[in-house]
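This is the structure, below, for whatever I ask next.
All protein chains of the complex are present and in place, except for one that has been dropped.
Each chain gets a letter, A, B and C, in the order it is written, and its residues are counted from 1.
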Amino acid sequence: MIQVSITAEAISPDAETARFAALRGAACGAAVTFVGFCRGVSQQGDVMRLELEHYPGFTEREIGRITQAVAERHGVADILVMHRFGAISPGEAIVLVAALSAHRAAAFAAVEELMDYLKTDAPFWKREIGPSGARWIEPTAEDRRRREEHSK
Amino acid sequence: MIQVSITAEAISPDAETARFAALRGAACGAAVTFVGFCRGVSQQGDVMRLELEHYPGFTEREIGRITQAVAERHGVADILVMHRFGAISPGEAIVLVAALSAHRAAAFAAVEELMDYLKTDAPFWKREIGPSGARWIEPTAEDRRRREEHSK
Amino acid sequence: MTRLIFLGRLRDAAGHGERVVTLPAHVETVADLRSWLAAGDGDLGAALHERGIHVVVDQVICNRETENVRDASEIAFMPPLSGG
Partner (left out) sequence: MTRLIFLGRLRDAAGHGERVVTLPAHVETVADLRSWLAAGDGDLGAALHERGIHVVVDQVICNRETENVRDASEIAFMPPLSGG
């Protein structure tokens, strides 16, 4: 089952992962989970909070479409994507991606590809708020490189 | 912190992941978790249980040594490895590997490399017990291929 | 009536996240819309003409400046995506 949730609520990664993993059938041999946290420090210094803007409707649909495509490409039936928007404090989870699969290679590939997409091309606009003000963030060169590499 | 546990007790992946992730500092941006489950079916048919034998002392030390090397190679300070031995029923977790890191690429690489090692070269001897008896298992060609690829 | 949406840093440039307008008769295409908005607010106009600004018409990304906007109920301007 594909589950995509774009939410302003705090994400509890362990509770969500447990709930999702409970769906698995007898043929499931592998669960891969990624959690991305808001960091308290960045290249610009201390981070007080992040503000993530999304485009309601459009963002959900784009992420759902990409998730479906990744699931089909890797033959992974069960993928969970949860992504915060709004104000996020250091230490809080921003994103959770989990995949259940018979074998581990497909689950790793699906989660990594989705994260590469989510970190670079998902419809979010992000501001980092630090002691000296707010700053819009765009994907890093490293994010772009990983994305190119995986889309080869 | 490197934590390695080779245990006959059932593993609760979510509780362990939550406990481990609570150790993370303000610079941690990524948590990657892998859980391997005992499958109820294999290429040989139905699986009633797995029996994993280890070599007490030797197995712990070998896995600890490899985990430390992977942590250093990828610059990942926090890695958790938990591995069952003894009798394991379908649906139960056999192995849990988690890594905490500033960025996701290192965490994914560390967990994948450890899983490739654990699935092929860790000191365990595994028997699959099915309706028609018991059978010793050795790593699959796919396991070996992945391991070669990652050790390049 | 058309809802215009300004996302990310375009919200800062516009001074608001969205507004509802009645398009004048001469605004027929995406290009016309950009010019009309630029005529009303030079700073916003400059921001909307930057490289990498995408236009989304009724939640579908628009790839042609000649796309008609007269029947659109919602048009969004998106700066380069930040990712999550």
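The rule is simple: a contact is a pair of C-beta atoms (placed from the backbone, for glycine too) under 8 Å apart; a residue touches a chain by one contact, two chains touch by 3 or more.
None of these values were measured; they are calculated from a predicted model.
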Shown chains touched by the chain that is not drawn here: B
Interface residues of chain B (partner: the chain not displayed): 36, 52-53, 55, 57-58, 61, 83-84, 94-95, 118-126, 136-139, 143
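Criterion: only the chains that are shown with their structure count from here on.
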Whole-Å gap between the CA centroids of chain B and chain C: 51
Distance between the centres, which are taken as Cα means, of chain B and chain A, whole angstrom: 23
Separation of mean Cα positions, chain C and chain A [Å, integer]: 28
Set of chain A residues in contact with two or more other chains: 36, 119
Chain C: positions in contact with at least two other chains: none
